[in-house]
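Moving on, here comes chain A:
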Amino acid sequence: MNKRILIADDEPNIVTLLEFLMQQSGYDIRSASNGEDALRAVSEYHPHLVLLDVMMPLRNGYEVCQTMRESPEFDDVKIIMLTAKGREAEMAKGLASGADAYVTKPFATKELVETVKRLLEP
Partner candidate 1 sequence: MLQGWVVVLVSFTYLGLLFAIAYFGDRRADQGRSIIANPYIYALSLAVYATAWTFYGSVGRAASDGIGFLPIYLGPTLVIILWWMILRKIVRISKTNRITSLADFIASRYGKSAALAGLVTVILVLGIVPYISLQLKAVSTSFTILLQYPEVAMPAQRAPETMLQDTAFYVALTLAAFTIAFGTRHLDASERHEGLVAAIAFESVVKLLAFLAVGLFVTFGMYHGFGDLFSRGFDEPAVAPLLSPLEGPAGGYASWVWLTILSMLAVMFLPRQFQVAVIENVDEKHLRTAVWLFPLYMLAINIFVLPIAVGGLMRFPDAAVDGDTFVLTLPMAEKQQALALFAFIGGLSAATGMVIVETIALSTMVCNDLVMPALLRMKRFRLAEHENLSHLLLSIRRYAIVIIILLGYGYFRLAGEAYALVSIGLISFAAVAQFAPAILGGIYWKGATRAGALSGLSAGFVVWAYTLLLPAFARSGWLPEPFLTEGPFGITLLKPLELFGLTGLDQITHAMIWSMLANVGIYVGVSLRGHQSVIEQTQASLFVDIFKQTSELASPWRGTASVGELQGLVARFLGPARAADAFRQYARDRGLKSAEDLNADPGLVRFAEIQLAGAIGASSARVVVSSVVQEEPLGIAEVMNILDEASQVIAYSRQLESKSRELEAATAELRAANERLKELDRMKNDFISTVSHELRTPLTSIRAFSEILHANPGLDREQRSRFLSIIIKESERLTRLIAQVLDLAKIESGQVEWHNSELGMQEVIEDALTATSQLFKEKAVRVATRIEPGVPRINADRDRLMQVMINLLSNAVKFSDKEQGLVQVTLRTLGDTLRVDVHDNGIGISPENHEVIFEKFRQVGDTMTDRPQGTGLGLPICRQIINHYGGALWVESRLGEGATFSFTLPLERASARVSKVAS
Partner candidate 2 sequence: MGKHDVNHQHLIALFVLGLVLFNYPLLSLFNVPGTVLGIPVLYLYVFAAWGAVIGLLAWIIE
């Protein structure tokens, strides 16, 4: 059975991109376009990993991440933060909120796929 991945981003083009990459790597996917959707999808879909954009409407990526980490139910869900803000401070903030990896946009597709694989198949 394939691992499930939730893609949360408000840019449709990015969602399209991530869907293609994850499907190609053999994962099942679901997508959400804002923070609220993302949290709902997490509880419904129980993904193994979430690709979480930081700048999203309603709830940003940090908030989603924190909310997930506060609940033991999602303890083992891996989280990769995606952000267009490339600063070190942002990265630290992302990791502090409980993310497993932090990827800045624009990224190399190969690296992202490898990061996902490494987190899901230890």
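The set was built so that all candidates are chains of the complex that A comes from, given by their letters.
As a working rule, a contact is a pair of C-beta atoms (placed from the backbone, for glycine too) under 8 Å apart; a residue touches a chain by one contact, two chains touch by 3 or more; residues count from 1.
Note that the structure is predicted; figures quoted are calculated from it, not measured.
Engineer: Looking at 1 or 2, only one should touch chain A in the complex. Which number is that?
Structural biologist: 1
Engineer: Please output the residues of chain A touching candidate 1 within their complex, sorted ascending.
Structural biologist: Chain A residues touching candidate 1: 10-14, 16-17, 20-21, 24, 33-34, 55, 57-58, 84-87, 104-110.
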